[in-house]
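Everything below concerns the one structure shown next.
So, chain A:
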Amino acid sequence: MGPQHPSTHGVLRVVLKLDGERVIGSECVIGYLHRGVEKIAENRTYQQFAPYVDRMDYVAAVSNGLGYCEAIEKLLIVEAPPRARVIRTILTELQRIASHLLWLGTHALDIGALTPLFYCFREREEILKILEKYCGARLTTHAFRIGGLQYEAHDTFEKDVERFCKDFESRIVEYETLLTNNRIWIGRTKGVGILTAEDAIAFGVTGPVLRASGVKWDIRKAMPYAAYDQYKFEIPVGTTGDTYDRYLVRMEEMRQSRLICLQAIENIPPGPIMAKVGKVLKPPPGEVYHAIEAPKGELGYYVVSDGTVQPYRVRIRPPSFINLQAFDRMVRGHLVADVVAIIGTIDIVLGEVDR
Partner candidate 1 sequence: MLPIGHYLFLSMALFLLGVIGVITRRNVIVVLMSIELILNAVNINLVAFSRLYGDVAGQVFALFIIADAAAEAAVGLGIIIAFFRNRETVLADEMDLLKW
Partner candidate 2 sequence: MQAAAQATLDFLKLYWAPLLCGVVIVAVLPLIVGYIVLVERKLMADMQARLGPMRVGPHGLLQPIADAVKLLIKEDIIPDDADKVVFWLAPVFSVGAALLAIAGLAFGPAFQIAQDLNIGLLFVVGISALGIFGIVLGGWASNSHYSLMGALRSSAQLVSYETAAGMALVCGLLFAGTLNIKSIVAAQVTQGVWFGFLAPVAFFTYLVASIAETNRAPFDLPEAESELVAGYMTEFSGFRWSLYFLAEYVNMIVVASVATTLFLGGWLRPFANVRWLNFLDLLPPLLMIGVAGYCVLRMPKQPTRVQQMFMLAVAGLCLVVALVLAAPVLLPFVKPSLKDAVAPFYAGIHGGFWFIFKVSVYIYFFMWLRFTIPRYRFDQLMRLGWHFLIPLSIINVLVVGAALIVGSYFNLQGWALLLATTPAAIVTLVAALVILSLDQKNQARQESTAATDFYAG
């Protein structure tokens, strides 16, 4: 299946070894979107590199930015003010919902249901409007700065987010009626692309794919960052680890993110939005690894600084790339038609896979 295939998200080439209709083995050829982000980082200052981070997982740019900024703040041993942390949490959770909506739309389209795509995009539009109002850009937002936020929350911020969360509840029910107990949807997804818990851990898979296989691991709970420790929310966990479980886990995650946003909206603490960080950042030599829970899985930043203005090395742990390794195990023994469903269910974004 060539790189410009209609159902591979972006430019992913999959070489399938077939026995008639069944897939025996598969091999993903990637690298079509490789831009050498990590090499570029080595001759950019810390602030200059921040916009590059958004271009990786262009579907969830805000959470990339959050990961990078918090990693550098850890390096500088600086703490973002509480107000900044809460606004960051709200924006990341909104971005998570938007990313899951895009996943649901394209996944359903691959399996044949035409309508959910337009419902999901209608909601995603609302979120992008809020992001645009806040930081001027819809997709590659560059919303955060090292040490806090650049812009104060616009005046109607609370009202917009609240209005969105209010009617999103009924919208999720809309998707569920369309898909969840639809016999054909279940037929196409149940028992397809099974990934057992041991395999998931062995492959180092993270995020909804890991939780669907029954492993209860979410960085927001395990190593809370930003303002996640102040809010109550559950972590949905699946049982068999097939496409249908991943679908349920992600739908539940959307609901939880909505709850987080609602809790966060009640009390956004007043105060400054930017910590005292100089114009020129010269972090002390040393290294740091900071991971956050991106919509696709654990997004980690390993930054080594040699005391100068530019980082010595920035290593990014992309969740999509690692989840993709489990693709071969999942696709074995299935029919060619299921390959499309499996690519959809891992929810990979090629920008992040190729970096």
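The rule is short, and it goes like this: contacts are C-beta pairs under 8 Å (C-beta built on N, C-alpha and C of every residue); 3 or more make two chains touch, one makes a residue touch a chain; residues count from 1.
Behind the choice of candidates: all candidates are chains of the complex that A comes from, given by their letters.
This structure is a prediction, so every number in the text was calculated from the model and none was measured.
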| item | value |
| --- | --- |
| Touching partner of chain A in this complex, picked from 1 or 2 | 2 |
| Residues of chain A that touch candidate 2 when the two form their complex | 1, 5-7, 21-22, 24, 108, 110-115, 117-119, 122, 178-179, 182, 184-185, 187-188, 191, 332-333, 335-340 |
